[in-house]
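A single protein chain has been removed from this complex, and every other one stays in its place.
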Amino acid sequence: MLGANNYGKAETRLVRVTRGGDGHHELVDLNVSVALAGDLAATHQSGDNAGVLPTDTQKNTVYAFAREFGAVPVEAFARRLAQHFVDSQPTIALARVSIEEYAWRRLGPHAFARGGEGIRTAAVSYDGSRTHVVAGITDLVLLNTTDSEFHGFAVDRYTTLAETTDRILATAVAAQWRYDPAPDDFDTAYAAVKQAMIDRFVGTYSYSLQQTLAAMGEGALAACPEVAEIRLSLPNKHHFLVDLAPFQLENPGEVYIAADRPYGLIEGTIRRDDAVDEPLAWALPR
Amino acid sequence: MLGANNYGKAETRLVRVTRGGDGHHELVDLNVSVALAGDLAATHQSGDNAGVLPTDTQKNTVYAFAREFGAVPVEAFARRLAQHFVDSQPTIALARVSIEEYAWRRLGPHAFARGGEGIRTAAVSYDGSRTHVVAGITDLVLLNTTDSEFHGFAVDRYTTLAETTDRILATAVAAQWRYDPAPDDFDTAYAAVKQAMIDRFVGTYSYSLQQTLAAMGEGALAACPEVAEIRLSLPNKHHFLVDLAPFQLENPGEVYIAADRPYGLIEGTIRRDDAVDEPLAWALPR
Amino acid sequence: MLGANNYGKAETRLVRVTRGGDGHHELVDLNVSVALAGDLAATHQSGDNAGVLPTDTQKNTVYAFAREFGAVPVEAFARRLAQHFVDSQPTIALARVSIEEYAWRRLGPHAFARGGEGIRTAAVSYDGSRTHVVAGITDLVLLNTTDSEFHGFAVDRYTTLAETTDRILATAVAAQWRYDPAPDDFDTAYAAVKQAMIDRFVGTYSYSLQQTLAAMGEGALAACPEVAEIRLSLPNKHHFLVDLAPFQLENPGEVYIAADRPYGLIEGTIRRDDAVDEPLAWALPR
Partner (left out) sequence: MLGANNYGKAETRLVRVTRGGDGHHELVDLNVSVALAGDLAATHQSGDNAGVLPTDTQKNTVYAFAREFGAVPVEAFARRLAQHFVDSQPTIALARVSIEEYAWRRLGPHAFARGGEGIRTAAVSYDGSRTHVVAGITDLVLLNTTDSEFHGFAVDRYTTLAETTDRILATAVAAQWRYDPAPDDFDTAYAAVKQAMIDRFVGTYSYSLQQTLAAMGEGALAACPEVAEIRLSLPNKHHFLVDLAPFQLENPGEVYIAADRPYGLIEGTIRRDDAVDEPLAWALPR
């Protein structure tokens, strides 16, 4: 029996240049993924593709819409694409469009350097009537050299970790927040949420990465009234103090090993009291 | 308000050697990730860690259990770990343990070469009473040079794709299947499901990758009665025929571009008629 | 002042199908990189491109030659391409063509699974008269669970490593060997060298990875008379025995951490007594 299913074109790489008459150009650099669901049993069961809009067409649509309507803010671009597929294709009942936006710094009227801290993301789901807009950020790497403790934890037979009252706390923020309602200005809302998370990371005297996570989520909700809930996924990027005693050297919090694997992974949702569950906002049904 | 949350140690890399008295050794090579959920509000709200078993302890437990109980089959190892954390920690109500197993080919009594086709996976969720076992495979790359068509699809203003009656069909299989009940012999079940998927990929004359996906899922269910449902995620690894006409050369299905991005992505679930929804089997709540 | 320079098209991904009349197909999967050098001062100094064969043309040539002449063995394909660019372009004096070949296992007359142990490589340099053929392999991951010791090493103020008489020895072989003369049958030569390296890795009771490296290189020279010299680059993929004593468990060489970074890196050349230096065989001048 065929259960939930979806299909689409993933990772369409789009660069959009806007050329001002005065030689002042704007640059947008995106990675766009489309996923569609609906009445697709026929193609699964017999290879009858009459209801299947090709993924190649989806890619074409991404490029054409970028030309016709512009590609930013990415939340609006994703929304336009999601609504188009459902509203124009009789077999398609659900669409989810996900976008990564890479940051570039202006070097001149028409010159740019790629950089920035973190990758902006957007994911919009649409079911023919309701539209869910989720904004986010990934790969925002933050580090405090102090103001982080970890002690008083549960201990069992397998516990060897020493308690600490001063450690490095570092993470690579991956966050997604659901707007309800969508804000008028996606760029302002994104900037406010990002900055609030950074401020809370920096400003929280932390007894656990969970505590920092909650503070970051609460900061996001406080900074932007349209954020109904925020999901954070924070790897604990461990930094281990090197034992230099064999070399007759002290190491008072100065030299650390930056470890790769394993790593702690802390995930949590912070939501307003009145937020409701909206599973479709986060993923198509599986 | 704190919503769903979890934490754990991700990507603990474990190699387990079993040394026979005759110099014949066995090798197991794993990547183990643990995620725990429960009554963890205190650490989020005030940094009170009394209910937090450190992720470092989780790592230690992985290594110690591998020594005490062995690490294969990975489904059983994940199950033992998941049950341990919930049953031994009063604050922990849910555990999910995910494992990747890398294949090695024997070269001698104690020598091996890493290889194989695909990475075996297991993920076990446990809530204190019920245990869900999901097995899987990733990175199984399959290709048919023919017996694949794609035509009769929906067409709109943005469609330029030509219909084809002979194309390369290639994918990197990522599949996860839920056992209910768990089979007695996880290795035999895994081998049967993997082989069935390969056989169906090879043996299906395909009019769409969706059709192939359904055939593979049905093959898995037919091969192993304990499989209640299977989720497949199949990227369409496009191969484009090169236009050699400018060089006065024909190209009758011989020379192709292997494209990176974008790619189609086809996802679907095949389930038995009587399969019920078990969300916890697939992920901890978010 | 302009010094050494080169240009070319890198990473042209080519899949070549050979279709037998009986439905029995052959599959070749390559990544081809071309680099050319010669009298290219004009384009650097003034943007005069009269002597610049576009990298796009190089890509086209890769595809067209695969159609006209076939793409295997890769050493011969690289040689044909390298000779073509130098012999046909007046400004081009040197060419180097590098190829990676990905292995597929046959599943049926026209079905395949990607796999294998290691990626076969070839790199051919040509200067208008002499042709240097270098074959190789990368990502061949080998492991011995025993028969490896490491002790008697130099000790200084910063040494804390314990001596060991039994450790895991693991590496990811990257090797390149220069043929002189080129063998008649590249496939047979490649298979012989690969197998000889594996046999020596497995069969050497090792007191250092350097010793194993030398044994592998000597094995390659012994297995194939056309190999004039071989360069090996062997990361020491460390496996650390886990200290389970805190858990009242012994660990007699059973449970290991597979570490990512840092790693030892051992590089060396084994050459015949009469081998001469051929820098062009290994890289274009920088």
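A few notes on this one:
Note that the chains are named A, B and C in the order they appear, and that numbering of residues resets to 1 at the start of each chain.
By definition in this document, a contact is a pair of C-beta atoms (placed from the backbone, for glycine too) under 8 Å apart; a residue touches a chain by one contact, two chains touch by 3 or more.
None of the values given here were measured: they were computed from a predicted structure.
For the omitted chain, the shown partners it touches in the full complex are A, B, C. Taking the complete complex into account, A:F201 is the one of A:Y7, A:F85, A:F186 or A:F201 that touches the chain left out.
Touch with the hidden chain on the side of subunit C covers residues 1-13, 33, 35, 40, 43-57, 59-61, 64, 88-89, 91, 149-156, 158-161, 206-211, 213-214, 229, 231, 235-236, 261-273, 275, 282, 286. Residues 13-19, 23, 25, 27, 29, 60, 63-64, 66-68, 104-105, 107-108, 110-117, 140-147, 168, 198, 201-203, 239, 242, 244, 246-247, 249, 251-260 are the ones on subunit A that touch the missing chain. Listed by residue number, the positions of subunit B touching the unshown chain are 157-158, 160, 246-247, 260-261.
FYI, only the chains that are shown with their structure count from here on.
Note: centroid distance subunit A to subunit C, computed from Cα atoms, is 38 Å. Our note on geometry: subunit B versus subunit C, Cα centroid distance of 30 Å, whole angstroms.
Multi-chain contact residues of subunit C (touching two or more other chains) are listed as 246-247, 260.
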